[in-house]
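A single protein chain has been omitted; all remaining protein chains appear in their positions.
Read from first to last, the chains carry the letters A and B; within each, the first residue is number 1.
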Amino acid sequence: MTQLPESTDRKMGLVIDLDTCVGCHACVISCKGWNTENYGAPLSDQDAYGGNPSGTFLNRVHSYEVQPAQGHAQLIHFPKSCLHCEDAPCVTVCPTGASYKRVEDGIVFVNESDCIGCGLCAWSCPYGAREMDMAEGVMKKCTLCVDRIYNENLPEVDRVPSCVRTCPAGARHFGDLGDPDSDVSKLVAERGGMDLMPEMGTKPVNKYLPPRPKDQIDDQIDILAPLLAPVAEDPKGFLAWLDKTLEKL
Amino acid sequence: MHPAPSVIIFTTLSGLGFGLLFFLGLGLPNVSGWIALVFFVIAFALAIGGLLASTFHLGHPERAWKAFSQWKTSWLSREGWCAVTALLVMALYAFGVVFLDQRWRLIGWCGALASVLTVFTTSMIYTQLKTIPRWNMKLTPALFISFSLAGGALLAGQTAIAQPLLLIAALVQILYWHLGDKAFAKSKTNMGTATGLGADHTIRAFEPPHTGTNYLLREFVHVVGRKHAEKLRVISFVLAFALPIVLLVVPFHHAFALLAVLSHMGGVALSRWLFFAQAEHVVGLYYGKR
Partner (left out) sequence: MTVQQPDVDTSPKVSDEIRRTTCYMCACRCGINVHMKDGQVAYIEGNRDHPVNKGVLCAKGSAGIMQVNAPSRLRKPLRRVGPRGSGEFREIEWDEAISTAVGWLNELHETAPHKLAFFTGRDQSQSFTSFWAQNFGTPNYAAHGGFCSVNMAAGGIYTMGGAFWEFGQPDWDHTKLFMLFGVAEDHDSNPIKMGIGKIKARGARVIGVNPIRSGYNAVADDWVGITPGTDGLFILSLIHVLMKAGKIDLDYLARYTNAPVLVNAAEGPEKGLFLRDAAGKPLVIDRVTGKPAAFDKPGVRPDLTATYDKDGVIHRPVFHLMAEKYLADNHAPEKVAGRCGIPAQKIRAIATEIARVAFDEAIELDQEWTDFRGEKHSKMTGRPVSFHAMRGVSAHANGFQTCRALHVLQILLGTVEVPGGFRFKPPYPKPVEAHPTPHGDRRPGRPLEGPHLGFPRGPEDLLLNEDGTAQRIDKAFTWENPMSAHGLMHMVISNAAAGDPYKIDTLFMYMANMSWNSSMNTKGVMDMLTARNEDGKYVIPKIIYSDAYSSEMVAYADLILPDTTYLERHDCISLLDRPICEADAAADAIRWPVVEPDRDVRGFQSVLIQLANRMSLPGFTNEDGTPKWKDYADYIVNHERKPGIGPLAGFRGEDGTKEGRGAVNPDQLNRYIENGGFYVAHIPQGAEYYKPWNTAYQDWAVGMGLYDSPQPYLFQLYSEPMRKFQLAAEGHGPNQPPDHLRQRIKDAMDPLPIWYETDQQGNEGFTINALTQRPMAMYHSWGSQNAWLRQLHGRNPLYVPTKLMREHGLQDGDWAKVTSPHGEITVPVMEMAALNENTVWTWNAIGKRKGAWALQEDAPEATKGFLLNHLIHELLPPKGDGMRWANSDPITGQAAWFDLKVKIEKATPPADAESQPEFSPINSPVGTGPKDIAWKVSK
């Protein structure tokens, strides 16, 4: 089981737009809600109302301050969940076969009833995508809402991961990244979608769209258009211009 | 990495246990009967005790048997097979030595090989992890095996063998620390590659995703002060290697031998604590921590 399939029929995954994510955590909590109530053990919380609350989350939003060589510092919100890697190290290290990559869609999945909670898969994941549930003692991870995306009890339009359905800014996209003609693949091509830690050789399926260049307005105006020129220097001249202009209206 | 007592105990004890079994399998020391029994009991106690300790950190130890299924890909699964094989083969061998005064040499060699393979597979669990550059080095198996054999020789009372093996292990340890300290930088993984925001920018983790802690931070982010670590390294080195070598050089005394063994065990345990505590997982980069 923990052998990776040579290929998967589809490569389902997420495309996350770092140019658009406002860091609202909607995806984080929607994920918590759906995955607490659905597949496998609930995502538990320890010391929920106490001094050191800590719970299982399958999706977390980081934020980074980026300082370009010139210009203002920028803040980038950075949601992160399982990237459903093609060469998923978390799968091959699993001793029991609980972790596997689904042949039909490439989803990296944990069969909780086989999980011994050794934690090795989390050790092998560079992205911090797997979290041990402290109440249940099994490894939890993003399932791409496998119990939503094919769920015949949901209207077709809702057969997307809960994080995608809920994202207010539309910064999360879901689709088949193995199909070059899919909307997500086109988006990745158009916007220069990137891998996280490509040097790890994990070949993540999820892609990140980089933030567009920022704080360009001064330069653009200089290059593309001159600054506004006055029609007159004083109110009197202005009113004369105004009269002339109104005549033409 | 979080230096969990379970894994430190496991790798320390089972390393010594399988190291001892290795030598017993080779017929060293050449003993039989009750004396052999004592050696075998010590070896099995260490190896099995270590293995049991390793199950303490499992979320579902009752399902541990399932871990034998994935030997094709998983070093942890392979370790399970090797350990069980080594223990069974050596049990058969021990039965012969202790009760029948028979030395089934082929079985002993097989047991010795399985024992050292067990240590190798254990080391590969760590070595394979690209996420932890300090472990992801060819030297990691050398470290585990050299420690195991040196400790095994020491426990087996093979002074002549133990001395050079301790020396080798000591050198491997020094080299391992030296290379390990550079491993993260060499791995080319940094906040830039982790976030994809790297080019020409300096990146700083701003607000964490949650203000509290989480599994990842507890498991993977453990900060040891550099000075503190250096002190511990010296202590570990003295206990594991320097003192035992000295004690082996001075005229033999059982008390010295016992002291050498205990000192070595303590030193190895401390080295293992550092092995985990100083290992930096790349996931820490997402939190601006290493």
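General remarks:
Methods note: a contact is a pair of C-beta atoms (placed from the backbone, for glycine too) under 8 Å apart; a residue touches a chain by one contact, two chains touch by 3 or more.
Because the structure is predicted, anything quoted here is derived from the model rather than measured.
Taking the whole complex into account, chain B touches the unshown chain at residues 204, 206, 209-212. Annotation for chain A: contacts to the undisplayed chain at residues 1, 3, 5-6, 17, 19-26, 28-30, 32-34, 36-39, 41-55, 57, 63, 65, 67, 72-77, 100, 102-103, 109, 111, 113-114, 135-136, 146-147, 149-154, 157-158, 162, 165-171, 211-212, 214-218, 220-222, 225-232, 234-235, 238-239, 241-243, 245-246, 249.
Operating definition for what follows: only the chains that are shown with their structure count from here on.
If you average the Cα atoms of chain A and of chain B, the two centres end up 38 Å apart. Within the complex, the chain B residues that touch chain A are 1, 57-61, 63-64, 66-70, 72-77, 80, 125, 128-132, 187-189, 191, 193-197, 200-210, 212-216, 219-220, 281-283, 286-287.
Listing the residues of chain A that touch chain B in their complex gives 1-3, 18, 28, 52-57, 60-69, 75-76, 78, 80, 89, 91-98, 114-120, 122-128, 131-134, 136-139, 194-201, 208, 210-211.
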